[in-house]
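Since the structure comes first, as structure tokens, the remarks are kept for the end.
Every protein chain of the complex appears in place save one, which is left out.
For chain A:
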Amino acid sequence: MINTFIGNLGHFMVILAFVSAIITAWSYYQYTIVPETEKASWRKFSRVFFYIHAVSAVSIGVILFNIIYNHRFEYFYAYSHSSEALPVHYMISSFWEGQEGSFILWIFWDVLLGLFLIHTNKSWEGPVMVVFSLVQAFLVSMILGVVIGDLKIGSSPFILLRDVANAPIFQMNPDFVPEDGTGLNPLLQNIWMVIHPPTLFLGYASTLVPFAYLMAGLWTGRYKEWIRPALPWTIFSALILGMGIIMGAYWAYVTLNFGGYWNWDPVENASYVPWLIIVASIHTMITFKKSSTALKTSIVLVITQFILVLYATFLVRSGVLGDTSVHSFTDLGLSGQLLIYLFFFLFVAIFFSARAWKDIPSSEREASVYSREFWIFIGATTLGLMAFQVILPTSIPVYNAIIEAFGGISNMAPPADQVGFYTKFQLWFGVVVALLTAVGQFFWWKKMDKAALKSALVTPYIISLLLAALIISLAQVWNITYMIIVMAGTFTVVANATILIKILRKSTFKLAGGSLAHIGIGLMLIGVMFSSGYSDTVSINMSGLTYKRDWEDELNKENVLLWINQPLQMKDYEVVYRGRNKKLEGVPGYVSVGKLEMTGQQNKAIALEDIVVDGETYHKKGDEVDIVLEENSYFEIEYYQDQQLQFTLFPMSQPNPTMGLISSPDSKHYLNKDLYTHISAINNYEDPEWGEDKEYKATPGEQFHLGDYVTTFEGGEVVESVEGVELKEGDVAVKANLVIQDHDKQIRLEPIFLIRGNQVGRIPVTNHDLGIKVQVDNISPESNQFIFTVNSYQKDYVVMKALVKPYINVLWVGTIILLMGFAVAIYRRYDEFIKMRDKGLE
């Protein structure tokens, strides 16, 4: 039964949220400009409308989640992003899989931020909320779903499937509801994909706060004052957006198959570039607070970071990256609307800045080389150039689109080796940043001249050189570029650690944010260098099977083919593939598919034998068991060294009906490295194309070759009962005991031959791992021979890739320290703002 009520309610809430946002913007505008006596009532009115907006915006989310949660597949959004089989936490991912859902998420965060600002600000509430409400109106318009003639405003998440799909079934039966949805993209079925998008969108949403304070300041003539309330929020943006980016990188590392955490994909770049600018603006804002310089630079940077977030949104969602990115959204026809959004705020920002420009105080004094302002300015410039270097080539598809819009032809493509191209620049910029953070911190905490600088730097310099020399020789870093990176990284860490110790001795932890964050940067640089620069493919194919001998040598084969049970030497390891497994509800570890029989019902199977893990029986033979996502298979790969089993990995793979093979790697984590194993291709296991029947004759005790396998026919045995068949009086059932030797594994096959009166029945056995089907065709008592019919397909196999990522933990530890540094800094700056506000100064 189609439930149209809930969709209509959702759509109504969208319209309500849109209208109330516009009214709030208008009334807060009135509140800001009216005389003091009228302010109270305008404020009350504005707040009421923002609350209405907040309630309607939250209900949009609740309603959409209700549609997904209750499997209302009559709605296109639920149908195309969810399915019956998904557990609740993946339903949450399906919520933001689509563009509409992610806009709702964005709207939701802005609402929370807005409510927070209303209740923490005094004099800023009016002008800041005007900007906020306007942005909200633009965001809500993206999901408005109003069509007037050819003009489409927004794409509604509440449309019905029958209005989208052109399937004949809807003409016959308009009330048809599909039984299941198409499901969630399996790549997104990962815990990081549940929490990464909300984090990233909170990061995106929060960039609005400093921008709103800036606009409010420019509008009301408080050109300097906006910095204090904006600063903690800018650091907050850097923290949250940075965390979101890192989570995305970690997700890529544990889920995707490119063997790394950062691929310089345009979509990744689109979030990295605003982050760099945010970090730069933090630095110029802090400089301003200390010495009243860099105000204009701060204004430009705060505008830039906000506009870059909008530009990133445009890149990702307009479909313009379709040819260059592996994970951008498809075009929903919102490009025009996104551009209007972008240009509206760009225009507003330029207008207000230009109007105020000549009145904005700037220092005439030239900054000395021994001043912190100078070094921080250089640092911010470096960050700006880093951002420029990334965004310029990332925008290549945009240039093509613009040229083509004017009737030209442009065939420019992004760099073919994007990782090499970006890394080349960014690594050197990273070195410069690392050196600047080391030196800059000394300037920050002390007045410096040539002599003082020398004496301050010499100890950390010597310590870091020694440390770098130790790392270089122990880890055998013989590449000159990488040596410089190690030196720069250790210098940053040591110099900032020196400062940190001094700060902790003298004053409170509150001031430690900067040095902590910079230590994090140094560690990240070293971690990135090792894990990427010294990433080693261990799964080099040495089988000698080549395709084209004349040029093959240049091409390393980075994948290996593993036949089941057949060991293969792969650099330092011998690996053996042992077969497929599933994950069962409530059972630790993995369970071999050989112990399960699928029932055809979603996520249900019958246990073919007792399921015992570590001596504890979880299920008895014949029990119905629950599989955790039936589509997912876990491929058991054993790693041996010197004949000793070192560890076993279970990389996951899912043959997905719409996307093909989706694989997630598994890694062995050591303190100093990760060994990463990934499935690239698998055998067609469920639905093999069987070959021709072959006949074998054997007497009991005889050993013969069955296909490629040495097989022992131990003999026939009369059995009293046969599973699945009721034996009657006079029936004879004979079981043939075959033992197949597959390397170190013995596999027992027991086909059954049944005689009832004049009729015979044959119960064959199939072993998918070996790709073999055996049945007893006949028994000839005269010659004491059994005749077997054997049909074979192919042994089970996987094609896999294995990489060693050295010192990747240094990178993760570095990111955590960096984020901690941001958190400490937010606390300090927010505390400052609250104190000033309570004194009535804000």
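Definition applied: a contact is a pair of C-beta atoms (placed from the backbone, for glycine too) under 8 Å apart; a residue touches a chain by one contact, two chains touch by 3 or more; residues count from 1.
Just so it is clear, contacts and distances are computed from a predicted model.
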{"item": "UniProt protein name of the chain not shown, from \"Cytochrome c maturation protein CcmE\", \"Acyl-CoA dehydrogenase\", \"Peptidase M16\" or \"Peptide/nickel transport system permease protein\"", "value": "\"Cytochrome c maturation protein CcmE\""}
{"item": "Sole residue of A:A40, A:V62, A:V147 or A:A413 that reaches the chain not shown, by the stated touch rule", "value": "A:A413"}
{"item": "Residue among A:G126, A:P157, A:P393 or A:G527 touching the omitted chain", "value": "A:P393"}
{"item": "Sole residue of A:Q30, A:N66, A:T120 or A:N185 that reaches the chain not shown, by the stated touch rule", "value": "A:N185"}
{"item": "Touching the absent chain when the full complex is considered, from A:V147, A:V369 or A:I402", "value": "A:V369"}
{"item": "Options A:L218, A:A270, A:L561 or A:L649, residue touching the unrepresented chain", "value": "A:L561"}
{"item": "Missing-partner contacts on chain A, residue numbers", "value": "80, 83, 97-98, 161, 164-167, 169, 178-183, 185, 322-324, 326-327, 329-330, 366-367, 369, 377-378, 381, 385, 388-389, 392-393, 396, 411-417, 421, 425, 541, 543, 545, 547-548, 550-551, 555-561, 600, 655, 657-662, 680-681, 797, 799"}
